[in-house]
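For this depiction, one protein chain was excluded, whereas all remaining protein chains were kept in their positions.
Then we have chain A:
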């Protein structure tokens, strides 16, 4: 008899005894509800299996979402393991590769993964547990409701009735899948909300290859790509004759305004590319910082704006105001600069394309490469690697496309590697934005009119028009204006709000001072108003806002730290989570210094205490570091910072201490990769104002003249 692959798998399964559930978790598209008895390691995709229990008791979980350091690969399985009720030590987590048949939303971005999958994850675990209990109950001829589970065992009502999940897998696999299952109550949680260490720690600590840049495949060559130094420049000609004479160089090819140098090793390619002579179109009129300032000035005056929101009549109200406060804020372009620079491996062969590398959006990589090469999507296979950070940069697959295009030209498996300089000067930045705010107060110091105009460079709508304090103010006008710049931009951790929040929270502090109000109480008063009588449409829940504000005021001892500690308050809602922060500044040797940040976060249920703390503290350090130091400037289209010697990232001797508290109210979990960042710039600016009485209007704060624009 011929041994087909399937029968081989079945036989293996009979030998090894594996119970595998293939159903609706992670929003599986396959409609099965069927149970397969097989070895998921051999053919997970075919049978749609993400959760497998071996008869040894080992539990294997596949994590479909790309891991960029946000902890998803640990957080997802925690939820399944909790409901399944197994010992965490018996769980092994594996990264699933791209499979559009099986998974939906196989991406990382927008802090949306947990929110999306919470119910599906719980259902996966609870369903398997339910079936294991049924199997045990049948074996003991007892009522299943008299059985319970504990750490991978089913325990029956009578003495000695205890069976390991591993011993029940064969019987459980033959039972029907229940349509509905009960979840654990919060009080029963043992794993959710505890401190769980990263599942990849051992690999990281021992230096195991796992990142995109670590990819090595048989026959693979290395390439680096020379792109125009200036945004807006066109490659007119190039001379690679010297390059080709260099040792280790295999080929030099050009496509889409770029020249690729292909060689045997990284160093040889790095050396050879220095000999490349490229000629470009005239660059004298390309964008400089001064161009951007001119555009911002114009954008503030133009009447061609897009009205993003209008409540009441702002102009009439401001005309009647007893007091008017106005301020302008500005931020520069920023590079994402994840520690692992962009890179991708591609092997384009007739009939099949293999892509391996770091991407937050593997499915769009697959689609885009299929379109680019004119091949069917199902012939493009994407393997996910661990990512050395992303911060939004890897939502854009430009570098994966480059690799695929190059491989199709040179007909070799190739790893395209960006140097740090390529990465920093290669585009897709956080857009530069300028904001203008205006507030009108009545005699009682109440804000009756609120105005915001955002002018962005490739920023789209640079406002978030339905966010607090909108909803609390009778007369609101919010406008945006966008310039198309040759400098490419993209989402950067907490897109738009990463600076909008900073500007707005600084401005509201200025309003509070002008109104003679406490900044914390002012927000609480507004939120009371929203609760009883909101103005227009709002997207946030005032009670959750109120709770984080109250808690942060208490934890940070708001207003009670004595004359030498200068506090700044900020609160922001983004990615469906609420974060309030109090920053503290002290005068050290005559200079103001931010020493501490207290944060209270409402992200609903905290899945992993360790991962959650990491995201909040990391987000605050990220927000603080970039607010203080981050700047990418331009001269005739050329980025002026090329590496970490001139583009300053925050270091360990420059950080404030951070306290991260969580409301942890049991509401379905929401995003955490981004929401801690937006409030930080404002809290810091307000603390520095309290210490120095100087407002900071322009980022980066350090080493700049920060007088009003």
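Details
One rule holds for everything that comes next: a residue touches a chain if its C-beta (ideal position, glycine included) is under 8 Å from a C-beta of that chain, and two chains touch if they have at least 3 such contacts; residues count from 1.
The rule we apply is simple: contacts and distances are computed from a predicted model.
For the chain that does not appear here, its UniProt entry gives the protein name "(2Fe-2S)-binding protein", which is one of "3-isopropylmalate dehydratase small subunit", "Ion-translocating oxidoreductase complex subunit D", "ABC3 transporter permease C-terminal domain-containing protein" or "(2Fe-2S)-binding protein".
One of A:362, A:388 or A:592 touches the chain omitted from the figure, and that residue is A:388.
From the set A:305, A:486 or A:650, the residue in touch with the chain omitted from the display is A:650, counting the whole complex. Set against the missing chain, the residues A:211, A:558 or A:701 yield one that touches it, A:211. Only one residue in the set A:68, A:439 or A:553 touches the chain that does not appear here, and it is A:68.
Residues of chain A in contact with the chain left out of this view: 67-71, 195, 197-198, 200-202, 204-209, 211, 213-214, 216, 222, 247, 265-268, 271, 337-341, 386-391, 419-420, 610-611, 614, 617-622, 625, 643-645, 649-655, 657-658.
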